[in-house]
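Every protein chain except one is present and positioned as in the full complex.
On to chain A.
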Amino acid sequence: MAPTNISHRQTHNLLLISKLLSLRDTASPLTLVLDSLEQPATPLIKEYIRRAKLSKVHVTLIAFETLNPVDGVDAFIAARRKTPLEIVKAVGGAYQNVSNGPSRTCLMQLAGRLILIDAVNPLLHAKKNDPQFHLSTFLSTFLIPSSSTAPKVDVSLVVNFHQDVPNPPPQSPYAPSPLSMLTYLATTIIKLHSFSHILAQKAARDRSLAAPVFGLEEEQDGVLLGRLDKPSGNELAEGIVLELEHRRKSGRGVLEWYFLPPASRYPAQYVKEIVTLLDDHPLYRPPQQQDADAEEEEPESTFELRLTDRQRREREGVVLPYFDAQQGDGPGEGGRILYDMGEEDDFDEEEDEI
């Protein structure tokens, strides 16, 4: 790929991920995060909360799996044993308290609202769901303001889905599975991978080997989790990889792979973009320069094959004869071939004229 193309891609796609994670311009109303046991979504959720705090966005966490309130969350709603309708009401109430609260009038100008669902699987699995329950209506009630009088807020919804939890059998054979429904509705899909796994798979691909699989995919008896955080003792291999698919309003899709470093590498108040393209990561794509350097290395020998500085200077000072010939003022006149005829030469007039 041409270098201009790469830098173009870098600027555009980094801007895009920064916009998505910081919830600017409601670039994506419904973000679907697909995680697995091999790479849980916790670091990404925390990153969302961190950025929301920086830009003063109201954060609501609908907790199907989390027991205790998470740091930085403004409204924590335990969804255990709640019907979808109750959840919707609780979520609506949580924001009304804030926007109408007298003490928070200074914060009336909240930048927006972020609603996180820590795992949507329990909701889809629940036995008590009535047949009237539709995932699409449930999710859209969060995005659409409850009444027309309510002030319009930019709401972003981030839904986490565990890919490795098996889906319940569909109620109707013609109904789409919840996952395909979610992927259809989502404006952004972020699939999470563990960076060390990506590196291992790339290393295998580079050698034309089958990519290794981890955890549940191994289908080994008794193995739920294959992740070991220090597989090679390599601290740099920490972090998560985001496989992003963003659907623009125009309908055009953007696909890109990003790298999110672990939270310990930067302070919580850090405002600059920390996400990089996966292709720019030195471990994923080692810089080409290293290879070039390696080729220039001369073979080792007992002789000194290199020149000293003085020798090199003198060598550069030598004027070779053809430089004279190119001066143009001599008999050569540029690039003509000068040749003195000898006796043995058989000069052919006709041939030379061509």
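Convention: a contact is a pair of C-beta atoms (placed from the backbone, for glycine too) under 8 Å apart; a residue touches a chain by one contact, two chains touch by 3 or more; residues count from 1.
Criterion: contacts and distances are computed from a predicted model.
Per its UniProt record, the hidden chain corresponds to "Elongator complex protein 6" from the list "COP9 signalosome complex subunit 8", "Exosome complex exonuclease Rrp40", "Elongator complex protein 6" or "Sec1-like protein".
Within the whole complex, the absent chain has one touching residue among A:His12, A:Lys56, A:Arg80 or A:His134, and that is A:Arg80. Within the whole complex, the absent chain has one touching residue among A:Asp164, A:Glu245 or A:Asp279, and that is A:Asp164. Contact with the chain not shown here comes from a single listed residue; of A:Gly222, A:Pro282 or A:Gly342, that residue is A:Gly222.
Within the complete assembly, residues 35, 37, 40, 42-43, 46, 65-68, 70-71, 80-81, 119, 121-123, 125-128, 162-169, 216-217, 219-230 of chain A touch the chain that is not shown.
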